[in-house]
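A single protein chain has been omitted; all remaining protein chains appear in their positions.
Lettered A, B and C in written order, each chain numbered from 1.
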Amino acid sequence: MTQVTSSMTPQAYLKSLSRWRAAEIVFWLATLLPFFLFPSYLSLASQIALAALFALSLDIILGYAGVVSLGHAAFFGVGAYAAGIFSKMVWGEPLTGLLFGATLAGLLGYASSFIIARFRHLTLIMITLGLGLLAHEVANRAHWLTGGSDGLQGIEIWPVFGLFKFDLYGTTAYGYSLALLFIFFLASRRLLNSPFGLALRGIRENWVRMPAIGAERQAHIRKAYTIAAFMAGVAGAALAQTTESVSLESIGFQRSADVLVMLVLGGAGRLYGGLVGATIFMVARDQFSGIAPQYWYFWIGVLLVTVVMVLPNGILGGLSKLTARWRKP
Amino acid sequence: MTAVALSTRGLSKSFGSLPVARDINLELPVGARYALIGPNGAGKTTLINLVTGMLAPNAGQIFLGSEDITALEPQERVKRGLARTFQINTLFPGLNPLEAVTLAVCERRGIADRFWQNIAVHNEAIEEAYEILSKLRLGDVAYQPTRELPYGRQRLLEIALALATKPRVLLLDEPAAGVPQEESGDIFEVVAGLSNDLTLLFIEHDMHVVFRFASHIIVLVGGAVFTAGSPAEIAADPGVREVYLGTRKHG
Amino acid sequence: MRPRRGRFSLPRLWGILGAKDANKVIQGEEYMRHSLLAGAALLATALLPAGAQAQEPIRIGFISAFSGQFADTSAQMDNGIKLYMKQHGDTVAGRKIEIIRKDTGGPNPDVAKRLAQELVVRDKADILAGFTLTPEALGAAGVSAEAKKFMVVMNAATSVITERSPYIVRVSLTLPQISETAGTWLATKGGAKKAYTMVSDFGPGLDAEGAFQRAFKAAGGEIIGSVRMPVANPDFSAFIQRAKDLNPESIFVFVPGGAQPAAIGKAFAERQIDPKKVKIMSTGEAVDEQAVKAMGDLALGRLSTWHYDYNHKSKMNEDFVKAFNAEFKRNPDFFAVGGYDGMRLIYEALKKTGGKADGDALIAAAKGMKWESPRGPISIDPATRDIVQTVYIRRVEKVGGAIVNVEFDKVENVKDPTHK
Partner (left out) sequence: MLPPVFGVLFDGIAYGMLLFVLSVGLSVTLGLMNFVNLAHCAFAMLGGYVTVTLVNELQWPFLATLPVSFLAAAAASVVLERLFYRRLYRASDLDQVLLTIGFAFISVAAAAYVFGTIQQPIQTPPFLRGSTGFLGLGLSNYRMFLVGIALVVTLLLVAGLEYTRFGAQVRAAVDNQRMARGLGIDVDRTFAVTFALGSGLAGLGGSLAIDIVGLDPSFAFTYLVYVLIIVSVGGLGSIVGSFAAACLIGISDVAGKYYAPELGAFLIYLVMVAVLMWKPAGLFGRR
């Protein structure tokens, strides 16, 4: 490895880090398979794609900037509610609704980032948790706007580009969700290979050193947090549109905790970690709960424990360690 | 009369009732090579923390050139040309030296917040980073994760990171701390080779090194400047011998 | 014939590949249209008349919160379903009944909607049933309307649900049905002129508050104050002290089932509000079996309006409770009776249609259906497809050492008052 790379120029080396690998291309081609192989699973596939997008947004702050959040669903939920309400009050055109929801989530993320960027560790986790719970409570109390615990009613979404209606089979829903996931994956990939991505990794690797090399670490975190909130808003808005429903669960603690589990399961800080984690978690949940609707928690629990014991640092983290060991015995 | 690069006036700090810096007045002329010595617990690292803004003083002022930087955040001081290294490695273990130094260069050039560009397009920044690494004899390990580098190389990377900020004043906190004696010379060769415009202040315990590389020595005892002067003056000062050379421990 | 629920079966794969060959250009919009057509074909086979597929079982998709905070509600509903099927066999009109259970994990309309879609599209479910929680029912309602699937709501109690699809029928209760009865009764026969209301601050609580206050005022009573309490609220003492400060003659309470009924009951006692002196009226959840057990003597005198209790005196209910206990070692509750009556409705409707399971036939059969339930006589309002039933006024009393709800008055044939 070292021999090969050390002969490269530094520019070529850095460029090579962001080159597409064969496995990635296979991965993205595989995301098209559900259309052909599992046409009756497209609704699930659509929700997996959105969960993956949500996990990817968390990865930007958690995996790269080291900001652990237990309140990330606040942005998901704001995106979902805003897109839902937009469809009721303005019109049902999906892309404008998506943009509206995501922008609102991004603005909220920007506002709260001024608090977030000042803290680390448990304090940070608890403040994000507290803000998340407050957002949930606001949604509950604003019954007139959100429908409270009954959920937001009367969302109607027009066909995408006026052509593709959201159908019972989830074909359009999966196409829409997958397209969004891919677009924001490309954006995240670029972001993480950018100077800014390097700065975020710097923050994760050494919080103390950053100011000593002249970095405005709080400004970096504010920016990352805003971007992550925007992306979470996209995921939430798309879920609201593809299911034509929003409930308090979409802004609740459970969703924040689930996305954290998905990301850590897949491997935080690895770009594909959230995608892999969301897929495995959601498929496992669907299959286990099909077999044992009351006790599927047990098997999910066993899955998590097994992964931690066998593959620390998430599935991708563990696998890369295993392959590294295998390469140099 | 040479211009002053860095000065402090009446700098004081105490933790609770324990004073760690007492009325410190320094003046570092441009291009100086100053050593800061003193027994363990004399407040040497604290002084660097105060000057770089990682600690807030209780009283006193800090000037970079003629600008009062006392109220500035650490990163703002860095941007004005005041850099430091750390006694205990404070690196980015998961980044390789090229990435780490490129990051520092990007921060200085103000392009570190560009999230829409691939880093590979910033050729000049990368080249500059690689030049710094080459100069510090780190070119051959530029692509290895920092945590896998030999310790001595990591000490050099400490300096490389500081140099990437293009400092006018560089504060080195025991640059060769923990490095075997035969290698520590290499590190100071590197330090000595730095540009003459750069103003240096370094903490060091090894008196051979201090007398060889420093043009001027400041002796800190109990948080206060005990005395200062040329190496010859310090070597001849019986007070220093008594409080410092006589009782010092190898650290 | 179609493969039986085989998810990765070869014949299905061949079918898809074959279809791909037939339409050589499958790209973009073409593909979309193609798959929609294929989907419509699939849907059509699901809707074929019963004669063509007499051997096919009738599949009931049972969507509910089997895990999480509301798991027990679904467990009891499932018990009711299981008991009915045990007693009446698993074959109706020559067709086998198959239940496919799907877990929503809680009030998740998005999950409920997806599960309903999957049940219809993948599992070929003919009927959707279950729904302990309103958001679940609302999430699935759109699928019922779009795919024309008969949908039986076995609990979710918000009035509006049945209006969301013409194929929905409800066999449980509506909150306004219960709370309005409480308000009217308390102001008239109950002899209270002033009331204070305490409800949980979420949809059902606000519905209950509104219905009670409306009916209480209409019957000449006066509301002297009200408080809305957070849904996740383990400690009630401060709210009860607020009520006590006003020294009300009667108090109306709505809290969701679970841990809160016992907690608020004990808090009344701790703040020395005696149900024997102050009329504490509530819906049935607040004095359910577990809550009364946990409160013990402190519950004596509590009033409530409700549609079912395992102590209801009727031969049918005694048999039901006995059979339920033999099977599940516990008493049935209103979730169980909802599941039981829901299955009864499905069985009887299928008998009427002769095994035809399409939405139009089943909803036509269900409208106006009347029968004797363990809770008493009930019927389905042909106009609103909602439940019409007797609401009982009960008081917590000690009967032979056991502390139970005793029915001492009732209002017959109560409809939901909010449907137009």
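We adopt the following convention: a contact is a pair of C-beta atoms (placed from the backbone, for glycine too) under 8 Å apart; a residue touches a chain by one contact, two chains touch by 3 or more.
Small disclaimer: the values here were computed from a predicted structure and weren't measured.
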{"item": "Chains still shown that are in contact with the chain withheld from the display", "value": "A, C"}
{"item": "Option from A:111, A:134 or A:163 whose C-beta touches the chain left out", "value": "A:134"}
{"item": "For chain A, the residues touching the chain missing from this view", "value": "68, 115, 118-119, 122-123, 125-127, 129-131, 133-134, 137, 140-141, 253, 257, 260-261, 264-265, 268, 294-305, 307-309, 312-314"}
{"item": "On chain C, residues whose C-beta touches the chain left out of the figure", "value": "67-69, 71-72, 75, 201, 227-235, 237-239, 241-242, 244-245, 257-260, 262-263, 266, 269-272, 290-291, 293-294, 296, 298, 330"}
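Basically, only the chains that are shown with their structure count from here on.
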{"item": "Chain contact graph, described as a line, ring, star, complete graph or other shape", "value": "line"}
{"item": "Remotest chain, chain B as reference, centres from CA atoms", "value": "C"}
{"item": "Between chain A and chain B, centroid-to-centroid distance (C-alpha), Å", "value": "41"}
{"item": "Chain centre separation (chain B, chain C; CA means) in Å", "value": "72"}
{"item": "Whole-Å gap separating chain A and chain C, where each centre is the average of the chain's CA atoms", "value": "35"}
{"item": "In chain B, residues with contacts to at least two other chains", "value": "none"}
{"item": "Interface residues, chain C side, partner chain A - complex", "value": "7, 13, 16, 20, 29, 31-32, 35-36, 38-39, 43, 66-67, 71, 74-75, 101-103, 105-111, 113-114, 117-118, 120-122, 134-135, 138-139, 142-143, 146-147, 158, 160, 201-204, 206, 230-231"}
{"item": "Partner chain B, residues of chain A touching it in the complex", "value": "2, 5-6, 10-11, 13-15, 18, 190-191, 193-199, 201-202, 204-206, 208-217, 219-220, 223, 227"}
{"item": "List of chain A residues in touch with chain C within their complex", "value": "35-41, 43-44, 47, 137, 140-141, 143, 147-151, 153, 163-164, 167-172, 175, 239, 243-250, 254, 289-290, 293-297"}
